[in-house]
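One structure is given below, encoded as structure tokens.
Missing here: one protein chain of the complex. Every other protein chain is in place.
After this line comes subunit A, so read on.
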């Protein structure tokens, strides 16, 4: 399915979701018949004992404050988190193999994932699929903030789809338009799900999601009417014959409680109302499998037109949003500040904050301060694992209660380490990236949610399990940070070795002299050549010799 949602700032977000369900039980014997499920991923899951896999490659940053709550957010760079089966004995070895194999499948440098950027969260990243027990030692999480996404990563991702990019919604995925955007995120999620309502058997679900945000000014040329052709330079011509369901959802929910001012053409096959992420939303649904859609024209170009200019006076503010920045000056110390906003008028709720900081920014946990509305706010759960030099990063997980309508400021100081000259990346003065911190929360929804028909709603609603209708699960990521470290002079290794050894040799030489030699009265010497020459000249002059 494809979900088109216009954003308050005039941009438009397009989220593609391709879900493949594979009715195989990997526990009982090996499988050889894959059908629609990509064989590369199927063999990976079977061989390495993976229970859940979530990989996201993202370029750009989702501005939650201005664009609203994202359907699925991912941090900038590459993020990989995996739950392994309890039968796996050496999880670290399986993790290393997995990241290397995925690196090959997706042409991304996931092979840089090693112990220096892998952490084991204890409270965040609970399993999204079926789970028997949750021993968090089977979970691994790593993020590579410096990773870039490009066509090279999109092509293997598209190849995993049953129809490839030849039919169905995937024909819209053309790299030249997709990467000309403010935000591009492609993800792969594999998890076990119930095969049916009775849940007697387990199926594997593969979701491939791609979210792209087209900018109002650069892609939209400053005009607020969007269409599939304007966004993707393609239109939909037919459906994938292997798809059992293929839909396009357009979010036409009225903002500011007014009549719909967004008009879609051609007219949709149906309208669907649901409460999604705490808000009542209306979707215009185009069912590509219905025969009436492609009757009139061979192609479908969904157009969004605004009836009257939307006054941008009041932009809805999401209930939970956060930002993070580095404070301080100089190359010796610094401070990581995170601001978390709870804009719900009367409900307080807790949020779990997970921070992974590389080892070369030495965090001082005694400087951790959490201030809400001017008063100190103690976290009810705090798990801190300090870093070990060159072996593992800092892990800080906290459960913080956010009062209603408040801003919480979390600050922690750090010291910048001087690394060995070979440990700096090729452009050392660019700085070092610190991965985004993760906020997980059950946000209370303004509108109560009923048990909606999952098959009718957009697919992302079924990704996160919701326990009850009064709150919905949100996972937010903050900005990645760019921090400069002091650098040694890279042109000087030989000079430094020589100079330092000279100092040591000065000490050795002086002490050797004083220890091995003794004082003697100086014997008169005949003098060197210069003295004798001088004496000869003096004799000629008639002056007494030296």
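FYI, a contact is a pair of C-beta atoms (placed from the backbone, for glycine too) under 8 Å apart; a residue touches a chain by one contact, two chains touch by 3 or more; residues count from 1.
Note that in this section contacts and distances are computed from a predicted model.
Missing chain, UniProt name from the options "PIGU protein", "Dynein light chain Tctex-type 5-A-like isoform X2", "Creatine kinase U-type, mitochondrial" or "AP complex mu/sigma subunit domain-containing protein": "PIGU protein".
Considering the whole complex, the residue from A:262, A:400 or A:419 that touches the absent chain is A:419.
Taking the whole complex into account, subunit A touches the unshown chain at residues 329-333, 359, 362, 364-366, 382, 384-390, 415, 417-422, 486-489, 492-493, 496-497, 499-500, 503-504, 506-508, 510-511, 513-515, 517-524.
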